[in-house]
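Encoded as structure tokens, here's the structure I'll be asking about.
Presenting chain A:
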Amino acid sequence: MSRTFEVAPGDAVHPGDPVIVDRYTTGARINHWITAASLVLLALSGLALFHPRLFFLTSLFGGGSTTRMIHPWIGVVLFFSFLGLFFRFWKLNLWKREDGTWMARLRDVLTAHDEKLPEVGKYNAGQKLVFWLMSVLIIVLIASGLVIWQEYFAQYTTVEQKRIAVLVHAIAAIVIICVWIVHVYAAIWVRGTISAMTRGKVTGGWAWRHHRRWLKELVTGKT
Partner candidate 1 sequence: MFPPIANPKAEAITPKFGEQDLIRRSASSITPAAKRQTEVAKLIDVSKCIGCKACQVACLEWNNLIEEVGINVGVYENPHDLTPNTWTLMRYTEWENPESGNLEWLIRKDGCMHCEDPGCLKACPAPGAIVQYSNGIVDFVKDNCIGCGYCVKGCPFNIPRISKVDHKAYKCTLCSDRVAVGQGPACQKACPTQAIVFGTKDEMKQWADKRIKDLKSRGYQNAGLYDPPGVGGTHVMYVLQHADKPQLYAGLPDNPAISPIVELWKGLTKYAGLTAIGAFAAIGFLHHIVSGANRVSDEDERNAKRLAGGSTK
Partner candidate 2 sequence: MTNSWMDIGNADVVWIMGGNAAEAHPCGFKWVTEAKHNRGAKLMVVDPRFTRSAAVADHYSPLRAGTDVAFLSGVINYLLTNDKIQKEYVKHYTNASYIVRDDFDFNEGLFTGYNEGTRSYNRSSWEYVMEPDGFAKRDLTLSDPRCVYQLMKKHFSVYTPEVVERITGAPKDKFLKVAEWAASTATGDRSMTIMYALGWTQHSHGAQNIRCAAMIQLLCGNVGIPGGGINALRGHSNVQGITDIGTLTASLPGYLAMPTDSEPTLDSHLVKRAFKPLQPDQTSYWQNYRKFYVSFLKSLYGPKATPENEFGYQWMPKLDIAYDVLRMFDVMHQGKTTGLFCQGFNPLMSVSHKAKTIAALSKLKFLVSMDPIETDTVRFWENHGEYNNVDPTKIQTEVFMLPVTSFVEEDGSFTNSSRLIQWRWQAADPYFESKKDIEILSDLFLRVRTLYEKEGGKGVEPLMAIDWNYKDPRHPSSDELAKELNGKALVDLKDAEGKVVRAAGQQLATFGEMRDDGSTDGVQWIYTGFYGPNGNFAQRRDNSDPSGLGVYASWGFSWPANRRIQYNRASADPEGKPWSEAKKYMFWNGQRWTGPDVPDYVPTIPPERAVGPFIMNQEGVSRLFTRGFLADGPFPVHYEPFESPVANPLYPKIKGNPAARVFKNDMEVFGDAKDFPIVATTYRLVEHFHYWTKSVHANAVIQPEFFVEMSEELAREKSIRPGQMVRVWSNRGEVKGKAVVTKRLKPLKIDGKTVHSVGLPLNFGFIGEAKKAAPVNTLTPFVGDANAQTPEFKAFLVNVEPVPGPVA
């Protein structure tokens, strides 16, 4: 039986010591970091207007009014830049049978018993979950965000609709920040990961340990 090929254009293996694996193209990396930066700025400016205790964050953006003005625009940037990521990655993030098993063994994931986990492709279930959550939440945020974008869209909705939107926006924002924390922490905890987004490369060992099938397919694809 044949399985779908788990490799993205640009992924490649370079034999050597250690083996080096190309994971992300320059384009993908730039795209990611734009998204990441906007998300962080959005979180900071958003939180500033969300909780009085954090209002001081507005000074990062040159005061309350500019924060109010800038935040939605960053949102727009995030939306389109994430759209880029989405079209790059959505195929490889489709849910697979082994993802279920992987999720079932979350305890082994958290205790770093990777050997007990099924071989996964370029992305494991956790990463896929982050991907899909981000996608959904960003749509929710942009939609609710437009409703409460006073400067341009105030006249199109009722006060009651705005109230709902502002609540939804707040909740979605909190969730996305949590998802972001997971994402970032995972990258830190699983050593050797960050280079994937900085230099675009990981070591063969990293690939072997965390994304064995991806590595195998790269190799077999190569020979």
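Candidate entries met the following condition: all candidates are chains of the complex that A comes from, given by their letters.
Quick notes
Criterion: a residue touches a chain if its C-beta (ideal position, glycine included) is under 8 Å from a C-beta of that chain, and two chains touch if they have at least 3 such contacts; residues count from 1.
As the structure is a prediction and not an experimental result, all values here were calculated from the model.
For chain A, the touching candidate in this complex is 1, chosen from 1 or 2.
Of all residues in chain A, only 13, 15-19, 48-52, 55, 58, 63-65, 67-69, 110-112, 114, 148, 150-151, 154, 159-160, 162-164, 166-167, 170-171, 173-174, 177-178, 181-182, 185, 188-192, 203-209, 215-216, 219 touch candidate 1 in the complex they form.
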